[in-house]
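Here the complex is missing one protein chain, while the rest keep their positions.
And then chain A:
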Amino acid sequence: MIELLLPARCTGCNACVTACPRDVFDPVPDGPPRIARQADCQTCFLCELYCQEDALYVHPYADHARPQDAGAIEASGLLGAYRRDSGWDEWAEDETLRNQHWRMEDVFRRARGA
(Lines give C-alpha, C1' and ligand atoms only; values in the text may rest on other atoms or scores of the structure.)
Protein backbone atom coordinates (compact mmCIF):
# COMPACT_ATOMS: atom_id res chain seq x y z
CA MET A 1 0.00 0.00 0.00
CA ILE A 2 1.16 3.54 -0.67
CA GLU A 3 2.73 4.73 2.57
CA LEU A 4 4.80 7.80 1.91
CA LEU A 5 4.78 10.92 -0.20
CA LEU A 6 7.89 12.80 0.82
CA PRO A 7 7.18 16.54 0.64
CA ALA A 8 10.87 17.43 0.71
CA ARG A 9 11.40 15.67 -2.62
CA CYS A 10 8.06 16.48 -4.23
CA THR A 11 7.85 19.22 -6.87
CA GLY A 12 4.06 19.15 -7.00
CA CYS A 13 4.07 18.01 -10.63
CA ASN A 14 0.93 15.90 -10.01
CA ALA A 15 2.16 13.09 -12.27
CA CYS A 16 1.15 10.62 -9.57
CA VAL A 17 -2.36 12.07 -9.36
CA THR A 18 -2.85 11.39 -13.05
CA ALA A 19 -1.01 8.09 -13.33
CA CYS A 20 -2.42 6.23 -10.33
CA PRO A 21 -5.02 3.84 -11.75
CA ARG A 22 -6.88 3.81 -8.45
CA ASP A 23 -7.26 7.57 -8.02
CA VAL A 24 -5.54 7.49 -4.65
CA PHE A 25 -4.08 11.02 -4.67
CA ASP A 26 -5.77 14.42 -4.58
CA PRO A 27 -3.99 17.47 -5.97
CA VAL A 28 -3.38 20.31 -3.54
CA PRO A 29 -2.92 23.87 -4.84
CA ASP A 30 0.72 24.99 -4.55
CA GLY A 31 1.83 21.89 -2.72
CA PRO A 32 2.46 18.17 -2.78
CA PRO A 33 -0.59 16.00 -3.49
CA ARG A 34 -2.37 14.31 -0.62
CA ILE A 35 -2.71 10.53 -0.21
CA ALA A 36 -6.47 10.93 -0.02
CA ARG A 37 -7.73 7.36 -0.41
CA GLN A 38 -4.97 5.08 0.86
CA ALA A 39 -7.34 2.14 1.28
CA ASP A 40 -8.09 2.22 -2.47
CA CYS A 41 -4.42 1.57 -3.31
CA GLN A 42 -3.92 -1.68 -5.23
CA THR A 43 -0.19 -1.97 -4.45
CA CYS A 44 0.85 -1.94 -8.10
CA PHE A 45 3.91 0.31 -7.52
CA LEU A 46 3.27 2.12 -10.80
CA CYS A 47 3.10 5.61 -9.25
CA GLU A 48 6.76 5.16 -8.35
CA LEU A 49 7.66 4.76 -12.02
CA TYR A 50 5.95 8.03 -12.86
CA CYS A 51 7.51 10.06 -10.02
CA GLN A 52 10.78 11.42 -11.35
CA GLU A 53 11.69 12.77 -7.92
CA ASP A 54 11.43 9.34 -6.26
CA ALA A 55 9.19 10.88 -3.64
CA LEU A 56 6.80 7.93 -3.28
CA TYR A 57 7.13 4.72 -1.31
CA VAL A 58 4.78 1.76 -1.66
CA HIS A 59 5.01 -1.05 0.89
CA PRO A 60 4.48 -4.54 -0.56
CA TYR A 61 1.82 -5.58 1.95
CA ALA A 62 -1.57 -4.97 0.44
CA ASP A 63 -4.06 -5.85 3.13
CA HIS A 64 -3.66 -2.90 5.46
CA ALA A 65 -1.52 0.17 6.08
CA ARG A 66 1.96 -0.26 7.55
CA PRO A 67 3.10 3.26 8.50
CA GLN A 68 6.74 3.80 7.51
CA ASP A 69 9.38 6.05 8.99
CA ALA A 70 10.25 8.65 6.37
CA GLY A 71 13.81 9.13 7.62
CA ALA A 72 14.55 5.42 7.66
CA ILE A 73 13.19 4.98 4.15
CA GLU A 74 15.23 7.94 2.89
CA ALA A 75 18.34 6.32 4.33
CA SER A 76 17.52 2.84 3.07
CA GLY A 77 18.28 3.46 -0.59
CA LEU A 78 14.96 1.89 -1.50
CA LEU A 79 13.45 5.06 -2.93
CA GLY A 80 13.45 5.09 -6.71
CA ALA A 81 14.68 1.51 -7.01
CA TYR A 82 11.81 0.50 -9.28
CA ARG A 83 12.39 3.37 -11.71
CA ARG A 84 16.11 2.68 -11.79
CA ASP A 85 15.83 -1.10 -12.21
CA SER A 86 13.32 -0.48 -14.97
CA GLY A 87 15.75 1.82 -16.78
CA TRP A 88 13.34 4.73 -16.98
CA ASP A 89 14.11 8.39 -17.59
CA GLU A 90 17.73 9.26 -16.70
CA TRP A 91 18.57 5.53 -16.46
CA ALA A 92 17.49 4.81 -20.04
CA GLU A 93 20.98 4.70 -21.52
CA ASP A 94 22.58 2.67 -18.71
CA GLU A 95 23.61 -0.63 -20.31
CA THR A 96 23.41 -2.56 -17.03
CA LEU A 97 19.78 -1.58 -16.57
CA ARG A 98 18.58 -2.67 -20.00
CA ASN A 99 15.18 -4.35 -20.21
CA GLN A 100 15.82 -8.12 -20.21
CA HIS A 101 12.18 -9.12 -20.13
CA TRP A 102 12.73 -11.20 -23.28
CA ARG A 103 14.61 -13.76 -21.13
CA MET A 104 11.41 -14.83 -19.41
CA GLU A 105 10.50 -17.63 -21.82
CA ASP A 106 14.07 -18.95 -21.66
CA VAL A 107 13.91 -19.01 -17.87
CA PHE A 108 10.67 -20.99 -17.97
CA ARG A 109 12.26 -23.39 -20.43
CA ARG A 110 15.30 -23.94 -18.23
CA ALA A 111 13.10 -24.54 -15.20
CA ARG A 112 11.32 -27.26 -17.13
CA GLY A 113 14.71 -28.77 -17.81
CA ALA A 114 14.38 -28.28 -21.56
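Here is the rule we go by: a residue touches a chain if its C-beta (ideal position, glycine included) is under 8 Å from a C-beta of that chain, and two chains touch if they have at least 3 such contacts; residues count from 1.
The rule is simple: contacts and distances are computed from a predicted model.
The listed choices are "ABC transporter permease", "Fe-S cluster assembly protein SufB", "FAD-binding protein" or "Acyl-CoA dehydrogenase, central domain protein"; the UniProt protein name belonging to the chain that is not shown reads "FAD-binding protein". Considering the whole complex, the residue from A:Leu6, A:Ala19 or A:Ala70 that touches the absent chain is A:Ala19. Within chain A, the residues in touch with the undisplayed chain are 17-23, 37, 40, 42-46, 49-50, 59-63, 78, 81-82, 85-87, 96-105, 107-108, 110-112.
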